[in-house]
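We show some of the complex, not the whole, and keep each chain where it was.
Letters are used for the chains, namely A and B, taken in the order the chains are written, and counting of residues starts over at 1 for each.
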Amino acid sequence: PQDKLQKNSKGLSDFCIKNIKQAEFGRREIEIAQQEMPGLMILRKRAGGEKPLAGAKVVGCTHITAQTAVLIETLVALGAQCRWAACNIFSTQNAVAAALAEAGIPVFAWRGESEDDFWWCIDKCAAADTWEPNLILDDGGDLTHWLYRKYPSLSKKIKGVVEESVTGVYRLYQLSKMGKLCIPAINVNDSVTKQKFDNLYCCKESILDGLKRTTNVMFGGKQVVVCGYGEVGKGCCAALKALGAIVYVTEVDPICALQACMDGFRVLTLGEVVRQVDIVITCTGNRNVVEREHFDRMKSGCMICNMGHTNTEIDLASLRTAELEWQHLRPHVDQVVWPDGKRVILLAEGRLLNLSCSTVPSFVLSITATTQALALIELYNAPQGRYKKDVYLLPKKMDEYVANLHLPIFEAHLTELTDDQAKYLGVSKYGPFKPNCYRY
Amino acid sequence: PQDKLQKNSKGLSDFCIKNIKQAEFGRREIEIAQQEMPGLMILRKRAGGEKPLAGAKVVGCTHITAQTAVLIETLVALGAQCRWAACNIFSTQNAVAAALAEAGIPVFAWRGESEDDFWWCIDKCAAADTWEPNLILDDGGDLTHWLYRKYPSLSKKIKGVVEESVTGVYRLYQLSKMGKLCIPAINVNDSVTKQKFDNLYCCKESILDGLKRTTNVMFGGKQVVVCGYGEVGKGCCAALKALGAIVYVTEVDPICALQACMDGFRVLTLGEVVRQVDIVITCTGNRNVVEREHFDRMKSGCMICNMGHTNTEIDLASLRTAELEWQHLRPHVDQVVWPDGKRVILLAEGRLLNLSCSTVPSFVLSITATTQALALIELYNAPQGRYKKDVYLLPKKMDEYVANLHLPIFEAHLTELTDDQAKYLGVSKYGPFKPNCYRY
């Protein structure tokens, strides 16, 4: 797509996507998504008079899906200008990108970018002749770090960055520790509404979907090992067990391991179980969790996939040896064949399964996206000095506000504290209802 | 028992319990409990040479059960002197109290204390001729506050208090806020190993047990409302749903409410569902959650119980009116009859159901008890000045240590981070593995 000049119906061409002609189909997908994203839609409605993001120039780097499109268009509705790139080379929904381009939003992304394309797209968003971003919305930290390294002076002028992923947040804390963070950052990843909803509930549903769409595997009776029992791992394990799989867990953290035990999963090392399992799932956020020695011991037909942010969890390089044959079976499904005929099925080349091979329910994403929008508004409008060059969590009250915006869809009715009860508990009637250390 | 002088087999009589003759039976219960309390037993073993609590004088006020007996005897094995009272008038296991008395530990507690007895027992532990405590282990804060009010000078000499319950911790934070806390306090209640294990897993199992033992109710198809979807509520809901009950939730906090929705529970107000449910369970830590107007709308046969710390969650006073007849059916089971014949079943007079009417699995309590023991050791041995007059959480590393001590019972095997992975994640190979804000 880099070489192909496309124009949208208004004659604009400041974008780079697969095919502008898919715009209409993408628009329909965005409309469907809107109906399950109540938080953002209410924010838009309230924008009526005010434009809390007027003058904001948001550069974004996220998965490009119908749901992020709803977020981007919400930011625009709130007054912002946006430029957007993809944070993952496989997850872009081309039609959605087309719909955004058609709507006049400069978007640079397509499914199946090369490594070079990826950075080229980011660069196109980061800097342009007439564009100096003042806010960053990032998922993974690639954009933030590109700006840092390539446009150090520019990056200093930025009002703040909102980061969603474990990895990206980790990189920000590293910078902060080393005293190298030069702008305020809001860590959306550790908001309870992100961590407990997006990571847990979203992965709970999408692990099943991703596996089914790629392999039609039956879950009942299948033996599965899940590496990592954090939020993502908890979601994957719960769903697989609920459908009749026999699930084993690996962990490094004794507390998470004990939770796995109490929840009814055997905790073993990968070496101990890898021989007997039908499916291996990584969700540690770590690297080289599945290595060649594990592959060599898997049984024929074993499937491997990753739910963590990066494709480093599985050591794929170790499979690129002469005696192993790689066969491409279906989109996102590869088969690696051992000399003795043993075959192992690799999904999405080790990239994040659910974003590559399934779609994610809009509702869960609505929670994160609403949090992101609120975080950008907060950073943009905060009085000088409220945020230093540090990493912040959103105030709990905002977390509760985000949750509240998502209750009506369930026809859920909250109880209100009486004055007497509020006093007894020592909290305000209108929240925040819990101390900061509360874990949910 | 106050009036009856009893002597143990060594002729000691510094205790007040129901019946010293039950000591042997109680001892057997303690031995059974030991086998499921690996954390404490390992601590004892390590005490071999050292006595980290030598010189410590611990005054305790907790439920008196086989499990706390294992804790108390562990403290003694580690060098401490102990005096103990019950934090609940119904939960004392008389035989266990007898076994402790027989072992020479001054214990003042029996099942069915009056309100006066309760404070008398606490007073007997707090102060004695030859006894000045220097550490407090409290559950609910009653002991701490008695010491504060009655023995202000004494209480200033205390090295610290370890508090387990929501309520007690809340009272400590109140004191701290008002600048009235005059000793360091360790909040064990908010340790992840307490909150996620004791509150969640323990209540998950014991809500079923408490209801069954008192009423033999069948869970399949029963409609139940659970007030409060915190850790205790989550445990109760999960267990009841797992056994086929239809569960409704009430909440004041939108985040917890949204979790309930996603977990498959309808969130409504008590007024909306109270007419149709068979069982009402409170676990809010709040007061007057079930009021007379709710009782008036319940259907005949409805059962009400409380899993929160205090018996204020249910407004029982409102049922003490002339037209309602109270009938005592079985131990811990009362029936209130309306003039039209409608009857409502009240369990444990609104006190904590599981501690009154069932026993709690030793294993889950082992986790909390090990944490309490470590907290006492920490307070006692901390260098001057490490702990100010404030409320502290245990360092995460100790939480992880506690978890680790409890894995072998499940034959669980932890994975060890490689150097490379530890570096990638930016953590030590030996923990702590998570940032402090991590929610588990």
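Basically, contacts are C-beta pairs under 8 Å (C-beta built on N, C-alpha and C of every residue); 3 or more make two chains touch, one makes a residue touch a chain.
The model shown is predicted, which means the values in this text are computed figures rather than measured ones.
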item	value
Per this structure file, total copies of the shared sequence (2 shown)	4
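Note that only the chains that are shown with their structure count from here on.
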item	value
Geometric centre distance via CA averages, subunit B-subunit A, whole Å	39
Of subunit A, residues touching subunit B in the complex	170, 173-174, 190, 192-193, 195-197, 201, 250-262, 266-270, 272, 285-289, 367, 393, 399-401, 403-404, 406-407, 410-418, 420-421, 424-426, 431, 433-435, 437-440
